[in-house]
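Omission of a single protein chain aside, the complex is shown with its protein chains in their original locations.
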Amino acid sequence: MSAFNRDAKGVYLITVTPFKDNGELDLASTDRMIDFLLGCGVTGLTVLGIMGEAPKLTAEESKIFVKQVLRRVQGRVPVVVGASSVGFAPMRELSHSVMELGADGVMIAPPVSVRTDDQIVAYFDMVNETLGPDTPWCLQDHPVATGVQMSAGVIQRILKSSPQCVMLKHEDCPGLAKLSTIRAAMARGDLPRASILCGNGGGLFLPEELSRGADGAMTGFAYPEMMVDVVAAHAAGDVERAHDLFDAYLPLARYEQQSGVGLAVRKHLFWQRGVIASAAVRKPGPQLSAADLTDLDRLVRRQTRRLAELG
Amino acid sequence: MSAFNRDAKGVYLITVTPFKDNGELDLASTDRMIDFLLGCGVTGLTVLGIMGEAPKLTAEESKIFVKQVLRRVQGRVPVVVGASSVGFAPMRELSHSVMELGADGVMIAPPVSVRTDDQIVAYFDMVNETLGPDTPWCLQDHPVATGVQMSAGVIQRILKSSPQCVMLKHEDCPGLAKLSTIRAAMARGDLPRASILCGNGGGLFLPEELSRGADGAMTGFAYPEMMVDVVAAHAAGDVERAHDLFDAYLPLARYEQQSGVGLAVRKHLFWQRGVIASAAVRKPGPQLSAADLTDLDRLVRRQTRRLAELG
Amino acid sequence: MSAFNRDAKGVYLITVTPFKDNGELDLASTDRMIDFLLGCGVTGLTVLGIMGEAPKLTAEESKIFVKQVLRRVQGRVPVVVGASSVGFAPMRELSHSVMELGADGVMIAPPVSVRTDDQIVAYFDMVNETLGPDTPWCLQDHPVATGVQMSAGVIQRILKSSPQCVMLKHEDCPGLAKLSTIRAAMARGDLPRASILCGNGGGLFLPEELSRGADGAMTGFAYPEMMVDVVAAHAAGDVERAHDLFDAYLPLARYEQQSGVGLAVRKHLFWQRGVIASAAVRKPGPQLSAADLTDLDRLVRRQTRRLAELG
Partner (left out) sequence: MSAFNRDAKGVYLITVTPFKDNGELDLASTDRMIDFLLGCGVTGLTVLGIMGEAPKLTAEESKIFVKQVLRRVQGRVPVVVGASSVGFAPMRELSHSVMELGADGVMIAPPVSVRTDDQIVAYFDMVNETLGPDTPWCLQDHPVATGVQMSAGVIQRILKSSPQCVMLKHEDCPGLAKLSTIRAAMARGDLPRASILCGNGGGLFLPEELSRGADGAMTGFAYPEMMVDVVAAHAAGDVERAHDLFDAYLPLARYEQQSGVGLAVRKHLFWQRGVIASAAVRKPGPQLSAADLTDLDRLVRRQTRRLAELG
């Protein structure tokens, strides 16, 4: 079984948080989603990320959801919990309680208030102090969402000074050069190896990222089998096959990555695939129009046909 | 006694949250601070605002602090609680629990994600739905902190469609023209009267705002007697006296309003005045240098002298 | 021949500005690029846009470049010139001089300083006053680059009050719903028809935008034949063919749309195709690594193969 550590590989899927039509947590759909994702072959799960509508949950709901996920997963894959927070007391509270529940680690992105190199590094020193020596964590580099630009040099400083930071979730764009730089520094022994999973634009650069040395993907998409199959083909050395598969899913993946409506697209498709009972997104959130649904029908139909052609 | 309603006047002081040197909530200092502020003559209190380090508290700590404040205040002045939140479930949870504890209302600022006029208005429709018909609230217009520009027209739309929004906390800069426009619209009967309390730059435009029709101030400063005395002099028709008093405090107020170190200045001066037992600010937070303390000594000394001259 | 007016259709290509290796304007390559683009079947040209490195040219260089383009085009297609400017005197100076040189119109995006609905509308009132009654113009809606969010309602207000605004360059994301709303309002006669050309993500949503009523594309890509062929297939009613072609180019288009390195990719490919003599980008600008070139080789090779399969 895979573990949440410096050698982690494969696909850590960013889950959605299923709600009922009335907006309540849907724990039955949560179980069904877990089963579906494990069936797809993901090697890990990341819950309460941005696409998990984390800020729309109460502290109590967050714990109920994490508990349900952990109970269903039963340790078959590692579960990482988003625990970014403007303040350290809430970060400590959330991370300690999910670790006690059995989570494998947490994921932390910097707050918009840190700007200069030294401010960013100092912030993560405080993160280390907050999480303590027993909580492995993943550093999330996602400037579009956070507003924080971390250079390759800054990321290396953080990784060096963070014994428990075992993974980098890389989603800067353009980020291929950054990925190459960090991987090369690890190869030279300038800093300890950490797992690097990619999520740039929701996986929109996955084949190229794998060629640059990424260990896999940490992102979400209504067809998680895309990431699983692309990573597998690439790992097997069949780079052209990895591209073929990726290209077949790309038109839909691109559509799902429209910021603002993407989550509604993903939940609609999960609902359509029978994974969750309702596509409900909590307010404030996007809604799909009839024209959007027409677009999706076409894209799914074309994707199915193209995958059949590829065999 | 004053009430948190459309006719509220005077000074609603934004409190700090006292901590011990080790970072724990300091409830004894909280009591002492309440006594001090009521002794200064404030007509209301606003807790868990930006300067109250709200995001650095756990949900549990927030409730403990609010409970302590309410117990000490004993209904002598209204207490308003900051309840802005990216998500509506946490906003509902916090606002309902503080109202049950006995708070008089909540204060809400828009999240950075809303930009256009219609997005802002739609957001506050959801706020009204979230808070329900029994929670009076104050609209906080503070673009420097929120990143959201609300025009005078948008604020009027919100006030018109929000039966429970009884107060505007006005802290846009430049904002004098906006204040005049909104007050004039209320005077013409275009929208119902609401209380307008000002906090622009920490009260740095208080005399001018009072002349434009503000009902008072909602802000913080290590010398709350400044706002109380300026508002009283202005209300008594002695505008020159109001300016004289304001000008005497202005050099220190300006110094305290430096974004980033301001909270450390305020807590240091409260500590120096014996109001709180420790000037501790939770991480990540500013610290004062020896040179800062030298500046403060000079400014306080000069302020004391100038106030004595004024009599 | 097409004209820059409310009925404009097809593809207005955003040109690059060719430089020599030493950074000087390359007028010979400019001629060759014009010939190439007209050969691709574009129906218009837009110069001095963001991807034209406009802010890196002196005022003198801008005029030399526009003059060269106009001389080579010889009126075969309309030429629109980017003339956005923080100040109105420079906007007037540039737009008047290019119109005198023979340009067909200008393109204007709002400056980051305007935020509220009324500020945006008032800004474009001043634009109309600046450009005068004889300069047709295109409104550029590109929030990612400008930082300005214009709602569908605001765009309609601008179009209604701007007799000379004949075209909307639509590149908001997500923007499909906005496009549908504005097109429907025109269809109902709520506002005069204007041409709507799309550039969302460099054309990454082109087939869907055409289905929503866009008149074509205004964007750039190293393979302008993609936009020309997709628009033609769609106009001929063969929507599946439009998607097939689009999907074949999508992996490369996606790669070229990486913000930051995209322009270097585009110029490299233009150079590789023999369109321009040098891929030089003026400082500060991106450079491609060996790994980037390897990616591009693979993507071009796969694209060629896929297009051959499609026939």
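Residue numbering begins at 1 within each chain, and the chains themselves are lettered A, B and C in the order written.
One rule holds in what follows: a contact is a pair of C-beta atoms (placed from the backbone, for glycine too) under 8 Å apart; a residue touches a chain by one contact, two chains touch by 3 or more.
Here the structure is a predicted model, which is why all the values come from computation and not from measurement.
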| item | value |
| --- | --- |
| Option touching the unshown chain, where A:41, A:153 or A:260 are the choices | A:153 |
| Candidates C:126, C:144 or C:293 - the one touching the absent chain | C:126 |
| Contact partner of the left-out chain, one of C:28, C:59 or C:293 | C:59 |
| Footprint left on subunit B by the chain that the document does not show | 173-174, 176-177, 180, 204-205, 208, 211-212, 240, 243, 246-247, 250-251, 254-255, 258-261, 286, 289, 291-292, 294-295, 298, 302, 306 |
| Interface with the undisplayed chain - residues on subunit A | 115-119, 149-151, 153-154 |
| Touching residues on subunit C - with respect to the absent chain | 53, 55-61, 85-90, 93, 113-114, 122-123, 126, 282-284 |
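We adopt the following convention: only the chains that are shown with their structure count from here on.
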| item | value |
| --- | --- |
| Chain closest to the middle [Cα centroid of all protein chains] | A |
| Interface numbering overlap (same over half, different under half) for subunit B and subunit C | same |
| Separation of subunit A from subunit B, taking each centre as the mean of its C-alpha atoms, in whole Å | 39 |
| Centre-to-centre distance between subunit C and subunit A (centres being mean Cα positions), rounded to whole Å | 34 |
| Between subunit C and subunit B, distance of the C-alpha-averaged centres to the nearest whole Å | 47 |
| Two or more partner chains touched - positions in subunit B | none |
